[in-house]
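With one protein chain held back, the other chains of the complex are shown just where they sit.
Note that the chains are named A and B in the order they appear, and that numbering of residues resets to 1 at the start of each chain.
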Amino acid sequence: MLASILQNIINALQWGSFYSLIALGYTLVYGVLLLINFAHGDVFMVGAYIAFFVATFLLSFSALPGWGVLALTIPLCMILTALVGVSLERIAYRPLRRKGAHRLYVVITALMCGLVLENGNLALLGASRKAFPELIHKVVFTFGSVTMTNLKIAVILSAFLTFFILQFIVTKTKIGMAMRAISYDKFAVPLMGIPIDTVIVFTFVLGSAFAGLAGLLFALSYPILDPYMGAMIGWKAFIAAVVGGIGDIRGAFLGGFLLGFVEILVVAFFPSTYRDLIAFSILLVILCIKPTGLFGVAQTTKI
Amino acid sequence: MQKYSVPLLVTILLIVLVALSQSGAMDLYVQSIILFMGINIILSSSLNLVNGYMGEFACGHAAFMAVGAYVSSTLNVWLFAQDKFFGPPLLPPELALYFFPVVLLAGGIAAAFAGILIAIPSFKTRGDYLAIITIAANYIVTSTIINMDSIGGARGFMGMKKVLFSMSDTIDLPWILIWVVISTVMTIWLIRRFVSSTYGKGISAISQDEVAAEIMSVNTNKMKLIAFMLSSGLAGIAGGLYAHILGYINPGSFGILKSTECLVMVYLGGMGSLSGSVISAILFTLLLEMLRFVIPWIDTIMHWSYLLPDSYHLSQVWKWVLIPLILILLMQFRPEGIMGNRELSDIFPRLKKYYSFK
Partner (left out) sequence: MALLEIKELTQLFGGLCAVSDFSVALESGELVGLIGPNGAGKTTMFNLVSGFYKPTQGSITFKGHPITGLKPHEITALGVARTFQNIRLWNDMTVLENICVSQHYNMGYSIVDALLRTKRYLKNEKRIYTEAMEILEALDLARYAHEVPPNLPYGLQRKVEIARALSIKPSLLLLDEPAAGLNSADVQDLIKLIQRIHKEFDITIWMIEHQMTVVMTLCSRLKVIDFGSTIADGTPDEIQNNPDVIKAYLGDDTI
């Protein structure tokens, strides 16, 4: 009994790590731009595909061993995915920001960018799913009847590490302070000599890079890639961010694991087709009771 | 006489379409385009009520379409057709003809009640949060249908064609065409009447300044409820008609892509413009059909000019890259859409003579 609980906990931690990594990206961008970057889940998908192409390329054209390829793929994937995120910002969001466009228009643009990425992938690469190459040997650790692989541990560790890095950046560095300042008052920030565009680009770099990392880890754990993989996971990660309190990275981090636990619990007791239904229902309930999420701060309008 | 020119025009249109269809002069493909135009008009104008006039951001319109589609389809099949799960028809199939509008309406009413699901959260949230809630509602509806094996689940549901055949066996007329035209006209008529009354103007007041509206005696919660219910109810009717046109429905066709289509039509036409929604629905339907031909042409041209490798062919999936792209470009360069928030009568004032309600 205890063993199965432990096993479920480990699975939940691993599953939740993906949500956390992606949710952190949503929260960073929302905190700075008050924009829900609906395309973020698809950036994750792009990250997975970039990892696939980089890994396949390196495997075919270099003599590096599996773990060497992985070591190179991680930074390359993160950088390239960050580029994708930044391009989105530059091409789609910045012109609207310049014009002072209504937030509604930016949100619609974000939603549509996501669809373009998904369907563009489907159109360019076709419907056949890609199989991610195996880069490292799976080592299985067994404690009684509880098993975990080195990969699972790596995923969980990455999520925690990412959180601590981001927490450090946001609270202890100058640029992190600038990010927080923008979320309070977008207009005062450039007046204080802070280059708002640079800060925003930096935010997207951070968010997208870690989404790329999540994509790589996901591809390693579940080696079948398809163009719509980002859509559902992106939505769930988004739910996690909102439940935790969008705008606060602690909320995103905890929300990701919370959702992971909920889903693993649901699958343990109900047929798996109910998983999405219950996850979305929980979102609705929480949004009705406490719209700002667990850690979120309510925004009041002055009458 | 001028006052009746619009109803007269509509009746003539209906008679002409029916005649063309009956005589076989209008082939089934053209007929299907007209049918889908009607459905799109209903969808886009009903969503415009919430997203345009009321300034909210509802992204899950397809959910209500699904509710209406499934409710009216299952009712019709249960009552009038033979089905694996439901068994023999409960009532003689000859009666299908007379009950069709009732069943359609039932689907609409079911969808209107489903609309309460998103109206209530809208009392306390706005903007981005409502977008999330409506998208979640969309997924919840489709997930629920997938989990209901009695109506086909993920494999879909069919049998509506049998009902239509019973209808045309009783009286030989293209019934689905008639009902689509009638529903489209009724939708436009209803929405027009609603928003031009002082009652309906309360909705615009909410979108422009909700605090002032509340202070000036507008019961904002009740108005939001009415707007959402009217919008989802009409979407439900569109869904019912859609189900009977295709003869087969499955939850996959009522997902976020369908909701996106509705969003494109609303913002393309112009938030708060009924004529805009109608025009954009017509244009959008035509665009989708045109792409069926245009994409292979572009494919041929690109191959001929060596822009594409031989092994790669442009598939219809590019449609789904183009549609979101249109909306992105729209947001960048003309966010107010074709009509902005004006009506045709604002651009062509002489049209005002021809209809009595304004």
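The rule we apply is simple: a contact is a pair of C-beta atoms (placed from the backbone, for glycine too) under 8 Å apart; a residue touches a chain by one contact, two chains touch by 3 or more.
Since the structure is predicted, the reported quantities are computational estimates derived from the model, not experimental observations.
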Hidden partner chain, touching residue among B:173, B:190, B:283 or B:344: B:190
Selected residue (touches chain absent from view) among B:116, B:212, B:301 or B:329: B:212
Which residue, B:107, B:121, B:202 or B:270, contacts the hidden chain when the whole complex is considered? B:202
Identify the residues of subunit B touching the omitted chain, counting contacts across the whole complex. 190, 193-194, 197-202, 204-205, 208-209, 211-220, 226, 341, 357
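We adopt the following convention: only the chains that are shown with their structure count from here on.
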Quick one: subunit A and subunit B, Cα centre-to-centre, how many Å? 34
Using the touch definition from the top, list the residues of subunit A that touch subunit B in their complex. 36, 92, 95-96, 101-109, 111-113, 115-116, 119-120, 122-123, 231, 235, 238-239, 242, 271, 273-274, 276-277, 280-281, 283-284, 287-288, 291, 301, 303
Can you tell me which positions in subunit B touch subunit A when the two form their complex? 57, 59, 120-121, 124-125, 127-129, 131-133, 135-137, 139-140, 143-144, 146-147, 211, 256-257, 260, 263, 267, 314-315, 317-318, 320-321, 323-325, 327-328, 331-332, 335
